[in-house]
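Only a single protein chain was left out; the remaining protein chains are all shown in position.
Then we have chain A:
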Amino acid sequence: MPQQTPSRVSPSDQPARQHSRRSILKFGSLAGAGLIFAPVLANCAGPKSATSTSTGGAAAAGGALSIVLNRNLVSLDNKLNQYDAAVTVQRAVREALTRIGDKLTPELVLAESFEQTKPTVWTVKLRDDIHYSDKSKVTVEDVETALKLYFEVKAGYVASQFPEQPTFTKVDDRTFTLTTKNPVVSLNSLMSNILITPAKDNKPEELGTGLGTGPFTIASADSGTGTYRLVRNANYWGTPAKLEEVNVSYQEEEGARVIAITSGQTDVIDTITPESAASLKTNSDIDVIETPGTRLIHLFYNFRKPASSPLANPKVREALSYAIDHQSLIKALMNGQVTSAEGVVPTTLAGFAKTGDYVYDAAKAKQMLADNGAAGLKVRIIWEDSEFAGASRVLEAVSQMFAAVGVTAELKMIPKGGEINAWRRGEAGDWDILANGYGNQTGLALTNLQGQYGGTAEKEKTRDTYHGFVFPDITALLDQAAAESDEAKRTDLLKQAQEKIWAQWPAVWAWTPNNVLAKRKRVQSLNLRATNSYDLAAVTVSG
């Protein structure tokens, strides 16, 4: 039987390579990945159109407005939580007896009259036509309860601005008096922060829902996510709001907020950084509004340092001020959107007195430090994350400027979440300079001055002063000014106080940022005030 001999098969003689299972699987995987990722990549390629969003493209009668805040609006009440932009939304639902108007002066809202009838007595009469969104009347008891609860809430921001708690006395169904031990000339301004709620619904805590007298009512609220839907109050006692609906949310990431407005997902973003403002100005669909602000940001010294510390010497504090090249900082890191302070409060506030300018002179700084035995000084600068726009960049630049005059700066950023309060009180650790912002919602310099520089030994025992700033002569001048009903005399007292404060060199440098808000062009009649808020009822949308 002939044996069959296997013959060598040359590669060229092999059959053409078939598609293997592996190659089919590879192709299938690629095709599948393409199908899955193509839509995702397409979405990433550019912003979504306005028509794909729920509110941005809404053009119903009256229209809907979408606002994205930079901080979580924890409640529609301000007992604990009142940063600038929140005021806009909070006052759309709840109103006060007065408000701070465009000229930073108090204007009547729920009050028909608010007069200082005696040095220590203010008489207030409520309007006859005011009522809540359910048409129930606003009573004198509601005001009494509201005022009382603002002082009952622990660590209240608003109550701390009052020199003392006024005593409430009902006169009749619409009239009451507010009496203080010492004259408080700015009580009508301070009362603009006391938002009125029905007494039975009010509590010594923040209120997320409930009735108000404002032009909008709360349709839905989620304080956890900071998402609120407000609808027009059909029963509003005043001129009805132009908008039908307002949707409020928050987004901490600046970049995400910029994308939200450029893509049409939102209509308004507030408190934006100089870099974002510069970028948005080039967008033809967006208006950037800037107004001078009332918020003071400063690099404040720790006045709780022992007498042996070099920083207890005002000359050393002054020397460090000369190390700061603020013009370069303003130009490079703040896009020219801030104003270097010319005193100890913002120039926009009533009662401001110019006390001096911050000057950059590194050679003088070096010399003064050496003369006062502070050469080679080491300081620790602390700040809370995102306390102000570009905080980390600014403070890194400051540390470089300190290094140029032989001062070593240690930078410590405190994460958000409340720990900064322990640091400020000196309980979490020692520090030398705090970068901090101080807002103002009354338009009065007196409010800032008393809050920051009116410290007493009594308050310092509980660490309730502004970082240990306790100078009895300054406090006495401020108390006199607060009690002085003659405006000229009050202004003079405030000027004296501000000069004395400036002489202490309380801050390395201070500045006032402009309020910067971006809106889509379809949003109109948005009048941004110096207090970084606006009247939501007057806003309209088109298209």
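Brief remarks on what is shown
Here is the rule we go by: a residue touches a chain if its C-beta (ideal position, glycine included) is under 8 Å from a C-beta of that chain, and two chains touch if they have at least 3 such contacts; residues count from 1.
Throughout what follows, contacts and distances are computed from a predicted model.
A chain of this complex does not appear here, and its UniProt-recorded name among "Peptide/nickel transport system permease protein", "Quinol oxidase subunit 1", "Predicted secreted hydrolase" or "YciI family protein" is "Peptide/nickel transport system permease protein". Across A:I259, A:V288, A:A375 or A:A476, the residue that sits in touch with the chain not pictured is A:I259. Within the whole complex, the absent chain has one touching residue among A:N182, A:S328 or A:N421, and that is A:S328. Touch with the chain that is not drawn comes from one residue among A:K103, A:K200 or A:K412, which is A:K412. The chain that is not drawn here is touched, among residues A:S136, A:T209 or A:S392, by A:S392. Listed by residue number, the positions of chain A touching the unshown chain are 5-9, 11, 14, 253-255, 258-259, 262, 273, 275-276, 278-279, 325, 328-329, 331-333, 385, 390, 392-393, 395-397, 399-400, 403, 410-413, 415.
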